[in-house]
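One protein chain omitted, others in place.
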């Protein structure tokens, strides 16, 4: 059994990790930390876990984590970078769901995240945990930087056409809509149901932290600089991301076939039949990305629809997918749940 | 492997049966019928099932179902009673999620359901599929009448006190709130999001079909006639039932202990710690009933809060729980999913 | 023109007062205070008011309010009692939307609100601002204690039968459901959309602050002590309260007629036709209470359904209705808006 620890177990990605891991046949969750709630049973805070989880929150200290085989960081940005080095030195694998190791350019990271990076040496080592791109490196990795939720949906949607060199990489548009759980379990007025319910808005149009991450990922595939306009929106639902992606085609090609071939072997990326529309409800609670591709009025603009559950394929599910790869397990273990529809 | 058939696979209880059964280690779903959609692949109608379900809808005819070991009816009322006898004669077990066999008094059934019963002989044989009450009969049964969603939440909440003879059984009140999926996948104006969203209302106050079913169940336990006021409400969410139950205590007793002892061995009924409130989100997608019991201001009125997911413990999950019992399998097989929170 | 001031203009009852008052033909909103946002334009915080409101938040100091004809307190409990006396001394009328002057028994108030009352002398003078009960006193009042949202819906529903002496006043049950705006514009985790959306729960079953207020109001009408079980619930919508009220009839009477006669002259209480169900969407944004009365299966239990918009008839609309009465204006001025359906 793999002994897993979760640092920051009180947020939504933390409890989602627990939802998945308590049913994982090869994992025992042995430590869940919370600075604020140390000493409280996890299932007191999260009654959905009653009967499945006997753990009590402990303090996020090295001593509590040192016997783990793997530690997940479901923490705000800036925490994993303080502890990763010590854990790795003890032979503990680290899977970071925060942004600490996602961006290879340290200065870029410091600019967008507004703090100094504490562990710059590890940035280079960290493997970006998007299995559909980096599967082999992930298998060998000690330290994984799990992609953000927006970046997962956007990259999986754009990659096939960038790889094929079929779109103008200078003018990509990603109009992306997220459910409110993406904002985390934080007491903020803007996330109140009275504010976010029954309403729709864009935010951070001038620049969102996921922009450099997406750009980096697209550039790695396009092998050149890309121009991207990324507009995130808040939509009045709890879970789900819907990315509507626009690109200008530079030649004629069978779009449906490009996508189907790219993802034929991928268990968690599902290319919908031609003419379909992707719907976030069909991936709610599942680790799957569903993608549809359109060429309206046979013009030169391609429209790609890419949906995920932001807490699963966009966070905790993908983290477990990475863990499975790192430990030589079947990639899909504990991730086969069917979406909760309706 | 148990070969299972689903008659009426296009409604919400049908697709929910599929969600649970496609992951069941001992079941192969071999037939799913739909009169309207025969010939279409199931996963074309329900993209959430892509990759998990290769079945094509067939017509609801005996010939298509005769090789099944068990057939679930996820149909409108009045359908199962037409086919059950023939299936049983072929040795096929029948689990009916509709109301056809729930009420033992045929006249009462005909009054509330507005049709003649076609198969009165089977009414007596049918076992009411509430495992917490009828577990042993279920194990022996050929024909199960699965409880309705409201009746499940209300009965599990009232039973401990009725068994204990601790409340005035003449003046029970069940104020129950349901999510909109309880109305089924039917094109009705009252279930439109523009109507049912952002609004709350009671309905059928003068008399709802679940009233005689609940009364019958409570009377079986109380061993006398009970007086029940049952008011169902529609609440703007998709899944979940919250029953708020009121009774007048006729003596002093340790309420928390009565409930805990009653359900100590039950895997799917979870008595929350004293002082808790039950929340439907904590059972969303799970087969669990969570119950809290209160005695406000130490008065003589007891308040019981009982929550379930109407499509799982209130319908398809309970149906699979019954199937597991009927086939001698562990009762919880394929039903251990943790609730999808948030 | 009446010069109106609003103390505590940044919460939901404050902005709702503004929504109503900026269109009031006899009112000029001259002061809106906010300790935190003093100096900011009101319409910067609330863009819905752009073009209708030129006011800038000022500090909640006497000097800023002394030229008002009336001051509304849309503040947390414990604020109005600190300023009311000084304002009244200056000849300013005071309408308090908080709970400071609602409960006549000072000790009871202090027990439920957990603080000492600072202005006990005014408790006796304050008129409870439920116009359907106290219209004449309101017209003469200097100081109004506006009813809470739950108490408004519950009292209007129970009053006709208590006045008629037709129900057992010792065993009243009020099962009440509120939208989340009732919790106010406060950064609290329990009010996040990810928590309160798609879920339903009871809270404060052991005792809610509105219990003594409701009990006091019912007792005034019943002219004796009443026994009340009050269970508030949180329902996943923004606006609206639905009270489902239960009482035991002590004699036969024409329920529909009792209600219609009681409220015949009331512009803001609408008794629905016999057999109707009340729906919160039909009063959304309006100052109206809609009531339906049922006697299921002709038994001895009466069920009353009473709906309001918690921010209008349950708070700011009722406050303006009181103001209209105090200043000798038509009671309905600026309150005739039709509900926003759908």
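Letters A, B and C name the chains as they come in the text, with residue numbers starting at 1 for each one.
The rule we apply is simple: a residue touches a chain if its C-beta (ideal position, glycine included) is under 8 Å from a C-beta of that chain, and two chains touch if they have at least 3 such contacts.
None of these values were measured; they are calculated from a predicted model.
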Handout entry: Absent-chain contact - pick from C:58, C:79, C:119 or C:181
Key = C:181
Fill in the blank from the handout: Filtering A:69, A:279 or A:331 for touch with the omitted chain leaves A:279
Practice task
Check each of B:14, B:60, B:212 or B:236 against the chain that is not shown and name the one that touches it.
Solution key: B:236
Fill in the blank from the handout: Those residues of chain B that touch the unshown chain are 12, 180-181, 183, 185-189, 191-198, 236-238
Problem - Contacts of chain C with the absent chain, listed as residue ranges - result: 12, 15, 18-19, 22-23, 44, 46-52, 181, 185, 197-198, 238-239, 267, 270, 272-273, 276, 279, 281-286, 290, 311, 336-342
Handout entry: Missing-chain contacts mapped onto chain A
Key = 171, 173, 175, 177, 179, 194-195, 197-203, 205-207, 227, 229-231, 233, 235-240, 242, 244, 246, 248, 275, 277-281, 284, 294, 296-297, 299, 301, 303, 305, 307, 342
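We take it that only the chains that are shown with their structure count from here on.
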Problem - Remotest chain, chain C as reference, centres from CA atoms - result: A
Exercise for the section: Taking the mean of all protein CA atoms as the centre, name the chain whose own CA mean is closest to it. Expected result: B
Handout entry: chain A and chain B: spacing of chain centres that average the CA atoms, whole Å
Key = 36
Problem - Junction residues of chain A, two or more chains touched - result: 12, 181, 185, 198, 238
